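To start, the structure under review is shown below, and the notes come after it.
Missing here is one protein chain; the remaining ones are kept as they sit in the complex.
This part shows chain A:
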């Protein structure tokens, strides 16, 4: 299958962005690739399983081939390839664990090896969109089952018995009738000669026989190395003769270097060279911003050298970007009709006839990712060959972009994926790897480009800034009869195509048009918004502002009608049903709607579960309050209860958080809990402090003193996580991202319960101290 003829094969979200399609075609033409990108092996068959996923529609689809992913050594060591990037979710353990489970390998004899970026070989490697487990549970089981079958066939041949009489059990194949056993290592050479069985005929294990899946007993493979300082992140790569670089980039997105004076920098001990770095005009996807690089014998000298540079910039058209003024523009836009993206009934008429209309305008500023490891990459470019070591979420995309940027064939580029010291979407964009490649080419030596924290805050692909305006019309009985939601925010598409002003379908589908409430008259609108900086994916993406607005509005309706928050929420969700919004392109996280519908029974279930386990309605001390919120995102269902305490001076603490998640069939409940615990911290960080603001086109924040995140002394005292047991064929769904969206509205509903103050503008900051 060739993606030139099949636009759905375009990388992830970009399939909605027309300009990108054109440029990708030209990349392929430029490299003389005419028939390429054929899937190396068939994707899963439709008949074999109870559900289908969107995995086959990702760029390069899925590869199900044990010869690609599994190796068995004569000493019995089983090596399993991890082809997705590890940024803290545990995926580098979970996916190989699925293979090991299904092939009956003993985990203590398994080695995990990180795959480099090669999607033709491994299938899609974009580690984003909370997709890894949901797309790869079945393919990894198939790979394990294939390997097991080949080992069983080899043993049966050796013994001269039918393959149906032998069985792989814990790293051995057993013929129970004669009590004979052969270890995997003893069978390795013969098994390799067996043909790979057809996917359709594979027998998968009965889940009742699982030793690892769903148990949560296996620690992550990097646990020992992380606790001893041996784990290797992007920043930790060292090559012989490697130079250290930091770059001064244009302070305003789209700005240009006018002149630079390197003399003072060159006098700093350890500084070896100062050189210009090629930049691309804004927007150009993930291409570097350009600027001036200081090359030194160590990073400290490079930073000191950069401080000494004298630089003159032309700020360009975005030099007027001002967050205070822009917020007013967004608010104005939200008060006027916009592009209608979902319409059911007649919201206008129903709002006019309503007994009461509640209006809420909710503001969320730009957010920065601030992964603990700032962007960093090592490149070694020699002639027309390039090797990269970098913490990238998208090694396949990085490989394509490095090849394009250097003008060399993709096959000449090797992208080694290190551990990621956090990703959160930032490291889906490979600009830092491209910078390293350009510098290494120019220097003729390996080079590490290290971003400082200031660089990270000033040149992020930021979470968008938004105003969400909701009008809810109530009849005399307090029932909601009309719902109008206007969502205004610069779109991620603006990073790919100049002038994009409307949300892409994938953005609309994150909490706007997929709103699940049972209301007769619904209008969802998307007024225009222009971008003035680089906008990108941030963990949970548009779900953050949408869930904040929708679930805060539920709290406002509860308050206005004098009803319980949870009961109001359940009444709005309505009857257990499959929601079918009147929307042209539902996106649905790229998943087929049959497998992953909006199921309000599941939505209700997580609300009820968290209410029961989290003791909703319990008596809390004076100054405390409880808030609840629920949100479906990345095709998972999550409900959160937050308890807050607000003292006389307005100081906020969070004594307890309870979260229930229904993520379908799951692999490692222990890592699910860690993701949800972490999501509460990230949710609290963005709700309390998260704000990147612009003045004169420049980001005002510099480091963790003015872009604060939650520290241990203000983190929730306890976070409890409850996982809904899956049905027998419930497809797996996302875990990495969906924990974040319900947190902020649950927090604000709790603050309202504690203080009577309704917070509609994030971050909270000092609003309670007034």
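Going forward, a contact is a pair of C-beta atoms (placed from the backbone, for glycine too) under 8 Å apart; a residue touches a chain by one contact, two chains touch by 3 or more; residues count from 1.
What we mean here is this: contacts and distances are computed from a predicted model.
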Listed names "(2Fe-2S)-binding protein", "Heme exporter protein C", "ATPase" or "Na(+)/H(+) antiporter subunit C", matching UniProt entry of the absent chain: "(2Fe-2S)-binding protein"
Filtering A:145, A:191, A:265 or A:301 for touch with the omitted chain leaves A:301
Using the document's definition of touch, tell me which of A:341, A:386 or A:681 contacts the absent chain. A:681
Which residue of A:162, A:229 or A:728 touches the chain not shown here: A:229
Considering the whole complex rather than only what is displayed, give the residues of chain A touching the chain that is not shown. 86-90, 219-220, 222-224, 226-233, 235-236, 238, 244, 268-270, 297-301, 303-304, 370-374, 419-424, 450, 452-453, 670, 674-675, 677-682, 703-705, 709-716, 718-719
